[in-house]
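Please read the structure below before turning to the comments.
Excluded from the complex is one protein chain; the other protein chains are retained at their positions.
Should a chain be cited, it is by its letter among A, B and C, assigned in written order, with residues numbered from 1 in that chain.
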Amino acid sequence: MAFKRAVNEKRSKAKVTRKFTLNPKVARRSFLKIAAASAAFAGLSLGPKVVRRLEADEKKAPYPGSKIVRTVCTHCAVGCGIKAEVQNGVWVRQEVASDHPVSRGGHCCKGAGAIDMVTSEKRLKSPMKRVNGKWQKISWGEALDEVCKRLLEIREKHGPDAVHWNGSAKVSNEMAYLQRKLAAFWGTNNIDHQARI
Amino acid sequence: MKFNLTSNHLRVLLYTVFLTAAGASALAANYIILNFGNISTTQAFKAFPFLVSPKWEAYANDFIPFVHAIPGMVWPILVFIPLIFLIHFFAIGPKNFSEDGERILFYGAFTRFFHWINAILFSLIVITGLMIVFSKALGGGGLIQNARLIHLSCAYAFIVTVIPLFLVWLKDMIPMPHDVKWFLILGGYLSKKATTVPAGKFNAGQKIWFWLATVGGAVMFYTGFYLSDITSRPQSELFSLLKIHIILGLFILALFITHLYMSLFAVKGSLKSMISGFKGKEEVKCLHSKMKI
Amino acid sequence: MARMRFLCDIERCIDCNGCVVACKEGNGVPVGINRRRVVTINEGRPGERSLSISCMHCSNAPCIAVCPVKAIYQREDGIVLVNKDICIGCGYCFIACPFGAPQFPKGDTFGKRGVMDKCTFCAGGPAPTFSEKERRLYGQNRIAEGKVPLCAAMCSTKALLAGDGDKISQIFQERVARRGTGAKAPGWSVAY
Partner (left out) sequence: MAGVANTWGYGAMTNSMNDIRHSKCIFMLGSNAAEAHPVAMQHILYAKEVNNAPLIVVDPRFTKLAAKATDYVRIRPGTDTAFVMGLVNEIVTNGWHDKDFIQKRVAGFPEMCEKASHYTPEVVEDITGIPASEVKRIARILATHRPGTVIWCMGATQHSIGSSNTRALCILQLVLGNMGVSGGGTNIFRGHDNVQGATDMCVLSHSLPAYYGIKDGSWKHWCRVWDVDYEWMKSRFHSKEYMNKKGFTLARWYQGVIQEDKINQYTPIKAVVFWGCASNSQSQYHKLKKALDLLDLVVIIDPFPTMTAAACAKDNVYLLPSSSQYETEGSVTSSSRQIQWRFKVVDPVHDSKDDYWIMNEMVKRFGFHDKFYKNIKKIPDDITRELCKGSLTIGYNGALPERIKKHTLNWETFDVDTLKARGGPCDGEYYGLPWPCWTETHPGTPILYDISKPVAKGGLPFRARFGTEHTYWNGRKENLLAAEGVYNPGSEVKGGYPEFKNIVPGTNWKTDLSQKTIKEAIKRGMAPFGNARARCVCWNFPDQVPVHREPLHSPRPDLVAKYPTYPDKKDQYRVYTRFKSEQRPELVKKFPYVLITGRMVEHMGGGAETRSNKYLAELKPHMYAEINVRLANNLGIRNGDMIWIESPEQGRIKVMAKVTDRVDEKTIFLPFHFGGMFMGKSLEANYPKGTEPYAIGEPANIVTNYGYDIITQIQGTKEGLCQVSKA
């Protein structure tokens, strides 16, 4: 075991040394240092002893062979960085992007749970359509055939402006661009997204 | 004497009601044992005392020594009371009464039935309770967790099935002036002779045991119920509840051991009488002199 | 030896609950169990302050003192952990803890209560490091990886600090000095 149990330490000997630096020079330097990145902070605060001692463990990484994928949080426009740890094609855990220049590892509760976007049980599992008030699973081929056929019928019968497209501010630039392009090719200006809201 | 219930129907009904209740409790107990350790769905918060006062260390100052003292309070009872009885057994010996002669139906089928159900549940509660107290010696872990669950589920079953006994025996358990006299001679157990002691259907010792087991049991159930939901009350109240639970438990434990000794060793035949329901007339005359036969 | 600690800077905590979800998501804590949470006083009034709290990993931990089976222990670096194989779920630690840190899975039948769960400082537990068992029972062991606990690492405003007590104390005192205000970290002066 990597550590010693201190079961009997009812009165611990640990003590706090209180340093109250009012020297602005010192204070500023250190402040900037900690403000710089919590990565540095991690190294600093844990101290070499703990790390070194624990490296002796037989397994060095909790997810051997995993790789880190850099991505961006999908919840607000601050653009916080996310490091996703992926092992065998599975997102196993969310690592801290403490070197990201904007967020410096910070997340609100939504970003801290970003992995849930992929792991949520509430995700839609397959294409569906409603038949007689009941949801029915259909295949992608069927779904797209039916949707596109009906859209084209409406276009034929009522004109291209009979379809309204609601695009998204949650997709990538490329996809947003394609959405606008699609509306143009469809022949309408009836396209809009959340930025209006 | 035979306890005449108003009608057979009522008796059947009571059997049914209490057995169903006990069965339900047992099923529920089974359910929680099977589901033990499952993920919970709700969790109550304990209000956090914001900006903890400088006296935060005092927060548990009374509580910690008390918890530490619990095993120390229990083991003397477990050791010394049986020791006293051991001495009694060898120095004075058990009371023997003739099993010949007229037999009196002392306990009806209904009471016997519920007595034994309660006896089993109560024993389980006591044993598991002791296991919890001495959990450290037993190594903790799953064993004690299961003991806790049995403790809990038996308590639910007990509190239901004790009701018929309570009602049936209530009339005979009311304290009487002669009970004081019984106490003064300690029920005659210090004499080897079969003297006549002043007691009705139940003697003063039995009465104490009765009240401790029923009303005391109810208090134990109440305190235990709230202790089982630690988020329900503030810390100080939980501590008081724990104190009551433990100290009352000590008395109950003491009388439980006494009851065991009396029924198994001190009075020959008493175990049999709880099985068959009959007691010898001599024994009744002697130990329950004031009872109208 | 480094002494591990948390410190929450109430001047910075904005009650975003990032720490709470970071902890739960990272350690697979079930719904209903809160190893960490944010409390707010004077909500909606001037003087509103929020504070993220969890197990404080006290030096003189009452939970250790009160545990009847000695399932709770303190590592050399001050991290207080529970051995879930020994814990009997009695709840005494909850009664003794001034912060309400110990958590128990609670069902709706008969006040069913499982073994105690609490903040591990992301240091796993007594099971073999990085083993499946450790992950299942206690969550990640980030300390063994040389990483900061998730809650502090993911704090959106860097209000929550975690690490060596001396360093943390220094950082905070310097922040206070820089601010020129008498901001206090609740629990800091008294809890350690």
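Just so we're on the same page, contacts are C-beta pairs under 8 Å (C-beta built on N, C-alpha and C of every residue); 3 or more make two chains touch, one makes a residue touch a chain.
These numbers come from a predicted model, not from an experiment.
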{"item": "Missing chain: touched chains present in the view", "value": "A, C"}
{"item": "Residues in chain C touching the chain absent from view", "value": "11-12, 14-18, 20-21, 24-25, 31-32, 43-46, 48-50, 156-158, 175, 178-180"}
{"item": "Residue numbers in chain A that touch the chain omitted from display", "value": "31, 35-37, 69-81, 84, 86, 89-91, 97, 99-104, 106-111, 113-114, 116-118, 120-133, 135, 140, 143-152, 154, 157-182, 184-197"}
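Going forward, only the chains that are shown with their structure count from here on.
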{"item": "Chain occupying the middle, per Cα centroid", "value": "C"}
{"item": "Computed distance of Cα centres, chain C from chain A, in Å", "value": "24"}
{"item": "Intercentroid distance (Cα basis), chain B paired with chain A, Å", "value": "58"}
{"item": "Rounded Å distance, chain B centre to chain C centre (Cα mean)", "value": "42"}
{"item": "Residue list for chain C, restricted to those that touch at least two other chains", "value": "60, 65, 70"}
{"item": "Residues of chain A touching chain C in the complex", "value": "1-7, 9-12, 14, 16-22, 24, 26-28, 30-31, 34-35, 38, 41-47, 49-51, 54, 57, 59, 61-62, 93-94, 96, 98, 103-113, 115-116"}
{"item": "Contact footprint of chain C on chain B as seen in their complex", "value": "28-29, 31-32, 35-54, 56-57, 59-60, 63-64, 67-68, 70, 132, 135-136, 139-142, 144-145, 148-149, 152-153, 156, 225, 227-231, 235, 238-239, 242"}
{"item": "Residues of chain C defined as touching chain B within the complex", "value": "30-34, 37, 39, 41, 51, 53, 60, 62, 65-66, 68-71, 85-92, 94-100, 103-115, 186-187, 189-191"}
